[in-house]
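Let's turn to chain A:
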Amino acid sequence: MADLLLHLNPGFYFIFAGILCALLPVNIVRKSLLVLTPVFAAFMIFQIYGAQEVISGVISVGPQELITLRIDRLSMVWGYIFCLAGVLNGIYGFHERCRITDSSALIYMGAAVCGVFVGDLLSLFIFWELAAISSVMLVWMGGEGAYKAGIRYLAIHVLSGVLLLAGAVIYGQSNGGDYTFGNIGIDAPGGKLMLIAMGIKCGFPLLHNWIQDAYPKASITGTVILSAFTTKLALYALARGYAGTDILIYIGALMTVFPVFFAVIENDLRRVLSYSLNNQLGFMVCGIGIGTPLAMNGVAGHVVADVVFKGLLFMSMGAVMLRTGTAKASELGGLFRSMPYTTVFCLIGAGSIAAFPLLSAFVTKSMIISAALYSAENSHAIKDWIVLAMLLFASAGVMEHSGIKVPYFTFFAHDSGRRVEEAPWNMLVAMGLASLLCIFFAFPWGGYQFLYSLLPYDVKYHPYTGDHVVFQLQLLFAAMLAFAFLKRIGAYPHERRAEILDFDWTYRKLGLGIVHWMSEMWTRLSVNISRVSMRLIKGTGQKFYHIFSPAGTMSQSTPSGFAAVLTAGMLVVTLIFIYIGAS
Partner candidate 1 sequence: MSLISFFPDWMLTHGAAFLVVVPLIAGAIAAILPKRQIAAALTVAVSFICMLTSLLLVLQIIDGQTINYALGGWDAPHGIAYVVDGLNAPILFLISAIGFLVSVYGMPTIIAEVEPKKRAPFYAAFLICLAGLLGMVVTGDAFNVFVFLEVSSISTYSLVAMGASRDRRALTAAYNYLIMGSIGATFFVIGLGFLYMETGTLNMADMAVILREMEGGSRVSEIAFGFIIVGLGLKLAMFPLHTWLPGAYAHSPSMVTVFLASTATKAALYLLLRFVFTIFDVSFNYVFDVEIYLLAGLGMVGMILGSLQAIFQTDIRRVLAYSSVAQVGYMLLGVGLGTAAGLTAGYLHLMNHAVIKGALFMALGAFWYRYGITRVTDFNGLSKSMPWTMGAFTLGGLSLIGVPFTAGFTSKFRLVEAAFLKGWWWAVAIIVVSSVLAIIYIGRLLLAAYFQSPPEVNGHVVAKNEAPLLMLIPMWFLVLLSIAIGINADIMVDLAEGAASVLLPISAGATP
Partner candidate 2 sequence: MNPHLLLRVVSKFLIPLIALYAFYVQFHGDFGPGGGFQAGVILAASIILYALIFGLKEAKRAVPPSFVRILMTIGVLVYGGTGVVTWLLGGEFLNYGVLNHHDPAHGQHWGILAIELGVLITVASVMVAIFYAFGSRQPDLSDEDW
């Protein structure tokens, strides 16, 4: 039995628990499942994974072998952080009484964990789609506006899954039926399709809109849960399959930059955080593109840090939303008076994402930037320096939208006059834990060393060198100074309510418009066609009816005489066949 458990993908525990939750009417049991399952799964990962890569749980489906369990140093990091996020989310959602959220959240987490731990592309596809389908429930729990966003979300993710499957099949077939998920590379057959599939889930530029569309519309806990898994699963897939693919460097760099501009004008703070999420993903995609051990370590480490601090930020915004009912910057302000703990946690999160020394991103993001710097130093190519510059620009940008804008407009700024209660205890506990982790991961005496020991490659890197600390602080202080200065001279724009157009305009407005236009045209056209076509359809139907209906030619109770003749005819036909066959 115990042996069996060692061959079981830990993600299945989540899925089992999720199915159980769907049936369980007892809230407290569901909540404990939500918290305990990740703990247990993490324990099982610890049990299964020694030091060597573990491959087991092979299931044969027809001619195909599905590897349902493969843990190595890369996937282990994702597995642990997903479990950790699961625990935090479980605590965070403790106050909520919603069976659908609980079960779909568990299944969704399970799909993500399974997806990370499977060893072949077909299984990956299964959990890829399962994650999409289960998570759309979380979007839909967000209420009215969420339905259509959920549909779009689902459509895009299913499309991603289909692309993945198509690519996987092409890839597997060209490999002689070997679907093992290893390094694929963009030049492999089907490689581009799969890259696009992962790109969709990762939020590549122009493919990113689902994040900003769906996440802000999901329920409060839903957003927090969503932020941790989907994109990280895609990152894992990229890291596994496309490490060192050059184009990812530029895509990643672009991804870090463009969300900054959207974030600054966006009013809905959860949307701001979604753009910020996109921007962080850019750093990691860029790191995967660089692909050196240091960069990959940076990616893995930054995934860990990002899940925690981005979760923390979403949590704090969720708490605000729970109490005030809105997450719009224009409606908020001065909340530090009512929610001091949340304020502190949010500030820690903001500091982490902005990479202040002693906070988590400082020790992880810097690995990616350093890797970019080293590769630029090695190649001396202009484009590599441009990439580095973009990353630095984006670091300042992060400071703008997540480091300053989110906490400032929520908790300080102009007092909105809202006096609300502090967040519920469970949210505070979850945020507190996340904050502690943010600090712990960057703790110079044992903290970051622990984090680094989990990372997939053995590379020595010291984040706390004097120059690093100093120049990072320089950057951040300069950014803060610019903020204060601009605020002072009144150049800093006011928050206004608006819908900001993004690339999704093409399908939400342009595409829809084209469809409307075409359907309009079609209606007009069909008015003219309809008479002809109706006559045609009616005619055909009637003809069928005449032939086949009970009174029709085919079904009239055939007179025996005719049937006898028919039989004779049949005999003739048969004999002709026989004659032809025999001669």
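Miscellaneous remarks
The definition used in the following text is that a residue touches a chain if its C-beta (ideal position, glycine included) is under 8 Å from a C-beta of that chain, and two chains touch if they have at least 3 such contacts; residues count from 1.
On the choice of candidates, all candidates are chains of the complex that A comes from, given by their letters.
Quick caveat: nothing in here was measured; it's all calculated off a predicted structure.
Picking from 1 or 2, the partner of chain A by touch in this complex is candidate 1.
In the complex of the two chains, the chain A residues touching candidate 1 come out as 544-545, 548-550, 552, 554-555, 557-558, 560, 563-564, 566-567, 570-571, 573-575, 577-582.
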